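Provided herewith is a single structure, encoded as structure tokens, for subsequent inquiry.
Just one protein chain is left out here, and the rest sit where they should.
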Amino acid sequence: MSVQSVLPAVAGPRRPLLRRRSAIPGFGLTMGLTLTILSLVVLAPLSAVAFKAAGLGWSDFLAAGFSQRALNAYRLSFGAALIAAGVNGVFGLATVWAIVRYRFPGKTLLNALIDLPFALPTAVAGIALATLYSSKGWVGAALAHAGIKVAYTPVGVVIALTFIGLPFVVRTLEPVVRDLAMDVEEAAASLGARRVQILGRVILPALVPAWLTGFALAFARGVGEYGSVIFIAGNMPFKSEIAPLLIVIQLEQFQYREAAAIAVVMLAASFLLLFVINAIQAWARRYS
Amino acid sequence: MSPMFISADKPRPAPEYTAARPAARPNEDPAWVKALVLSAVVGFLVLVLILPLACVFAEALKQGTGPALEAIKDPDAISAIKLTLLVAAITVPFNALFGLCASWAVAKHQFPGKAFLITLIDLPFSVSPVVAGLIYVLVFGAQGWFGPWLIEHGIKIVFALPGIVLATMFVTFPFVARELIPLMQEQGVDEEEAATSMGASGLVTFLRVTAPNIRWGLLYGVLLCNARAMGEFGAVSVVSGHIRGLTDTMPLHVEILYNEYNYVGAFAVAALLCLLAIVTLVLKTALEVGQSVHGRHV
Partner (left out) sequence: MTITIRAVDKRFGRYPALNNIGLEVRDGELLALLGPSGSGKTTLLRVIAGLEFPEAGQVLFGGQDVTYAHAAARQVGFVFQQYALFKHMTVAKNVAFGLDVRKAADRPSKADIAARVAELLKLVELDGLGGRFPSQLSGGQRQRVALARALAVSPQVLLLDEPFGALDATVRKSLRRELRRIHDATGVTTIFVTHDQEEALELADRVAILNKGQIEQVGAPQEVHDNPASAFVCGFVGEANRLVGEVTQGRFRSGAIQVPAPGVAPGAASAYIRPYDIVAGAPGEGFEATVRRIVLHGPVARVETVLDGGQPIEASFAREDLNGAVQGGRVTLKIKQAHLFPVVQG
């Protein structure tokens, strides 16, 4: 650096108009692009639903968004998603435990398969599950023999949502189980705790936040799921019709506002769930 | 120093060490627990994951390979495959670019409202795909905000390629960003600061220092984004209009064939999508194995 342009000592610092926040460049550009794209692709179109539903007026909105048919559809969507998330909560935890702690042949294959619901198009899953669990299918035939009907009933919806939700629970729990320090278990054992006590007092409490997060993610995904469900659900109004399908039906009848009203109710539920998930994660961070 | 006992412990009998064989290590489950857990897990996964997958191929090949291949070579199927590839070819690079921008801004810089921005980026994951399709119908459809103007100018968005692309973009929006943000946060800013202090420009720092560190994560995100883009059903179904041979993607084509009771055809195209899913899983597993061999961390 040459010293030709020595500034007089009295000269104040040339403060840039926008104060630098960081030495790493590119903040303005990347942030600008991020916000622009986010607004155009996600936020602006989402707000359109609210505007459309608002066009109904309050009483019509209630009539469309909370009609008996809609209420029944919400009950099926939310109820089946809740049960499916519960099933995944139990079997997902067992799966994670087996993957992380046990050695057995075919573990890599099994581990890879867990993500099948992420990779497989939902429509394919839908027709496969419908065929498999129909009264003529491999599994459905056996169940029909025992007098249990799965396909085209709410039970079928639960099966489809279990398929969809599994990786959410497994992949949320897996890193936490992996990071469970073995030395903590060893410490508990050296203090005289039995295996069941270690499980109940040391391991499971540490997994609660991740378990709840995975449960909530699976539930949120299940509530909005469409493709894998419609083939196996039966789609009988008031009985086996899920909420997203009701939106599609309204749309096919060109009842845009009514469709928007149901969408707004579902969006509100999504936001609530998102809020709950964030709260769980904030709560989980209190230890770290 | 006096002994540090605060209060007396309850007296206990002296321990007896009478184990005939070594006790299980404290963090190892007994064999019967292992057997129980493993059989429950395998049974569950067979019922929920493996049988459905097997079912697709079995149904597709029910009448041999001939009819299955026939269904795939059908002109409508071919056009659906082409459309699906085209949609993925537009959305995946776009979302990868967005993911890179967003993760650079979020992970390498400090600003207020960061957590809120991350929540907004994740938002499409919590929105029902059907709602994702609906919003574009409401904006660009005949009854929508820009509907009249678009009709006047002869531009078709809904029930045409642009609508399908937009809806797919929406549902796959967070994939790459979600993969990269935690990865870049974990890597910190030390290496970027070191490069900057040695005189490297922003672009050079990104290309030569950051990019090599995130390339596997980026690939991973792109892989998942691509699988979802090619397989999206709900959102696309709402905006596509189901015009056979024109706006039908592969998953929509599967639905049409299935509803026409053309099961072999439906499952043949579905099997093709299954292969895509299997390739995705294989690549993903290979990436993970490669990562754990080379190690993300030094």
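Residue numbering begins at 1 within each chain, and the chains themselves are lettered A and B in the order written.
Assume contacts are C-beta pairs under 8 Å (C-beta built on N, C-alpha and C of every residue); 3 or more make two chains touch, one makes a residue touch a chain.
Every value quoted in this text rests on a predicted model; they were computed, and no experiment measured them.
*Asks:* Quick one: say which of B:A68, B:A195, B:A227 or B:L272 touches the chain that got left out.
*Replies:* Answer from the full complex: B:A195 touches the omitted chain.
*Asks:* Given the contact definition stated above, which residue among B:I155, B:V204 or B:V282 touches the chain not shown here?
*Replies:* Final answer for the missing-chain contact: B:V204.
*Asks:* List the residues of subunit B that touch the chain left out of this view.
*Replies:* Missing-chain contacts on subunit B: residues 190-191, 193-201, 204, 208-209, 212-213, 295, 298.
*Asks:* With the missing chain put back, which residues of subunit A would touch it? List them for me.
*Replies:* Contact residues on subunit A toward the absent chain are 1, 3, 5-7, 11-16, 19-21, 23, 25.
We take it that only the chains that are shown with their structure count from here on.
*Asks:* How many Å are there between the centre of subunit A and the centre of subunit B, using C-alpha atoms for each centre?
*Replies:* 12
*Asks:* Could you please specify the touching residues of subunit B with respect to subunit A in the complex?
*Replies:* For this pair, the touching residues of subunit B are 24, 26-27, 29-30, 34, 37-38, 40-42, 44-45, 47-53, 55-56, 59, 98, 100-102, 104-106, 108-111, 115, 117, 119-131, 134-139, 141, 143-145, 166, 169-170, 173, 189, 192-193, 196-197, 201-202, 205-206, 224, 227-228, 230-234, 237-238, 250-252, 254-255, 258, 263, 266-267, 270, 273-274, 276-278, 280-282, 284-285, 289.
*Asks:* Quick check: in the complex, which residue numbers of subunit A touch subunit B?
*Replies:* 21-27, 29-31, 33-34, 37-38, 41-46, 48-49, 52, 91, 94-95, 97-98, 101-102, 104, 108, 110-129, 131-132, 137-139, 159, 162-163, 166, 182, 185-186, 188-190, 195, 198, 220-221, 223-227, 231, 243-245, 247-248, 251, 254, 256, 259-260, 263, 266-267, 270-271, 273-274, 278
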